Each structure stands twice: as C-alpha cells, then as structure tokens.
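A single protein chain has been removed from this complex, and every other one stays in its place.
We call the chains A and B, going by the order they appear; numbering starts again at 1 in every chain.
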Amino acid sequence: MVSGGDEEVLVVEVAGFSGPLDLLLDLARRQRVDLARIDMVELADRYLAWLEGARRRRLALAAEYLVTAAWLLYLKSRLLLPAAAVDAEAEAEAVGLRRRLAALDAARRAADWLRDRPWLGRERHPRGRPERLPMRRTGPLRVDLAELVRAWFALAARAERARVVTLVPRRPLSAEEALSWLARRLTGHDWRDLRAFLPPVAEDPLARRAALAATLVAGLELARRGEIELRQPRPFGPVLVRRRRRGERP
Amino acid sequence: MSGEEAERLVEALLFASAEPLTEARIQEVLGARGEARAVLARLRTRYAGRGVVLEESAAGWAFRTAPDLAPALARLDPRPRRLSRAALETLAVIAYKQPVTRAEIEAVRGVAVSRGVLDQLLEHGLVAPRGHREVPGRPVLWGTTPKFLDFFGLASLDDLPRLDEFGDGLFAARGGGTEDPSGA
Partner (left out) sequence: MSGEEAERLVEALLFASAEPLTEARIQEVLGARGEARAVLARLRTRYAGRGVVLEESAAGWAFRTAPDLAPALARLDPRPRRLSRAALETLAVIAYKQPVTRAEIEAVRGVAVSRGVLDQLLEHGLVAPRGHREVPGRPVLWGTTPKFLDFFGLASLDDLPRLDEFGDGLFAARGGGTEDPSGA
C-alpha cells in the first residue's frame, strides 16, 4: 500500500489539511485522477496508514480524524464481503464519499482559479486619487419678503445706532404700531405663524417679547373687528393667523 | 521595453497612485525602461484636450479631470436652498438703495461683499448690473430684476415696506420716504 517514504511526506503535511475530508482528497488524488472511480478500500487503507504514521510521531490529531478512521474501517469491512453479500447501503456510502471528494476537489480548483485571477488591488489597481465631484444645488430658493425686510431693517437699525450717538430711550412697541404693521402685512388666506409678522425691533430678548405681546394684542383686536382669524392648535403652541375672506361670516 | 511600454507603465503608475509622484520616484519605478521626463512629456501630449489631463505641480505629477468639465460633472442637489445671511443682507441693500455699488453695499453692511455672495444672487436672477457710477473706477451699479419682484410677489419696488411706516417707532427714519441710514 503506502511506502515508508510516502508516509513521511504525508505526516509532514499534516498541518496543511483542513480536516479529514481534505486529507482524504489528497490521498485519493495520489490514487487516481478520476475521483469517481476511486477505490474505496485502497483509500481506507491509505488513510489508516497515514493515521498510524501520525500517531507514531505523536501528532496531536483532532478527534474527527479518528471518527473518520473508524467509519472508513467499517466501510472497508463491508465492501470486502463476498460480492454477493456486499450491501447496497455500503455501496451508497462509498458513492457518497466519492461525490463529496469530487465536490471538495472542484471547490479547491475553483479557489485556485480565483487565487490566480488578476485581483483588484493586487494586479489591477483602481484610481488612487478619486476626485470628489462638485455638488450643484438646483433646488428652489426659499426666502420670503418678511425675511428680506427684516434683514434691511436690522441693517438700517445698526447703521442708525452707529450714526446717532445719543441714546434713544427705549420704550416698548405700542399696540397701535403693532396693529398698523400687522394689518398691512397680513394679506394671505393661509394660516401663518403670528411670529412671522413681528415688526422689526432691537435684537434684545425683552424688546422681542414686548413686540410679540403687542402683536398678539393687535391680532386679537383685528380678530374682534372680524378682519382676521386667530387659532392656537395646542396649548402654548404657535398662534396661527390668517385674513378672513371677504363675505365669510365670523 | 519600447517607448510605448514605458508610457503604459507611467500611465498606470500615475493613475493608481494616491499621491502626486515626483519625477525621481517615477524614474525609480521606470528603471532602465525609459527616461521619465521624456515619457511624461509624451504622456502629457497624449492626454492634452482629453477629459483627464496630466498636471505637474510642486508636489509632482498627477492625473486630474479637466477643469472645464467641472460644471457638467457636478452632482445635482435638488433640496431647497436658502440665501446665506450675507446674500440676504446684500439683496436687501440692493433692493432698498438701488442702483448701488459694491462699495456702497459694504458701507451699509460694514463688511466686504464677497464675489460668491453676488454670484449667488446673480445665479438666482434676483439682481443684475445697471450700468456704472460715473466716478473714478466706474464701479458697476447693481439693481434688482423683474424676477426679484416676481419672486417676492411685489407689484413694484414701491411696495417694499418702508421704515417710516411705523410712525414714530423705534427705528423710524428721519424725515421723508427716502431714509438713508448710511448717512451717505
């Protein structure tokens, strides 16, 4: 069966096998090229001889190698019965093993084929300095008149402050001023946030709160006159406002 | 190796490199296959006018996409845009004080108006040049466009709210309708 020299080589290679099936494939390949016709009895003998050699050299083998050995021994014993008595089950198991060896063989060849392909990053290289393409913004412009006007008033106020050195005494925006501002600005019939109609005031929080209060009073007054509608969908939420359509009843 | 092969190698090398490569480095890879300087010159000629150009900078040689294609290569971003604070203020000054020079806008805003800000407004078609101020340097005068009126839903520039509409409010303009906070 296996010569001593062969054994030597096999034992040295033990680390290279990933499991008994891998080892069996290697042994089968030494026997024949056509794995479908592999002699199971001979394969079992080779395996057992290899195992014996490995044990003599005290190689630590995983238990599965021994399980496979036991199974092969059993398979061999049944295949060696007189032809008439060879059971179909043993034949089927032999065929199964041949198929598994052939499948593993194909997988290994496919792996070799992939290994030898020109890999990306090994034989073929992508662009090393990919460039970020610029973004072109094409969306619609979002800005409204109130923003534009507020920007202007803020600039004007800043310029005014810079020019006039004497301090102007601050006084809150009056309800009348807020009323006149809101009555003129609020033209739409869509619900809008009341805060969009704040007259421009100094940027300090107190002045803004006073302006908000005055604008709310103005809104209530205009609503009382039936010119506009006010609505607050949830407690402490934003107050919404719109102009009442002509002819609509309050 | 033929000159053609040296060219192929340098082409691949420059393409795959993460950094621009110096002539010395290229020569190192090229070895005896060719003279880097000559190969680079041939390669640059080959790519001249293509979508990709071979550029030499202080850092070395590198391929880059032809600059003139940048607009066509840009990815489109369809999200709604807002004007930057600077653009909004600049537009406001132009709207209220037109026709106005860049220097005048800067005087009101107190900061320089960058090229990008005016470009933004031009791109949206909200402002346009309106001739020149006849002073030394003949600076361009800027004004709003009909599209500006359209965009903000104004029938005319007279519809822009004025400061004095607040009676004697905090920031009421002095005097008549032509408030001029810059004092110019």
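Throughout what follows, a contact is a pair of C-beta atoms (placed from the backbone, for glycine too) under 8 Å apart; a residue touches a chain by one contact, two chains touch by 3 or more.
Predicted model only: the values in this text are computed from it and were never measured.
Touching the missing chain, out of A:D87, A:E131 or A:D144, is residue A:E131.
Contact between subunit A and the unshown chain involves residues 18-22, 33-36, 95-100, 102-111, 113-115, 117-128, 130-133.
Touching the omitted chain from subunit B are residues 7-13, 15-17, 29, 49-52, 63, 65-66, 69, 72-73.
As a working rule, only the chains that are shown with their structure count from here on.
Averaged C-alpha coordinates give centres for subunit A and subunit B that are 35 Å from one another.
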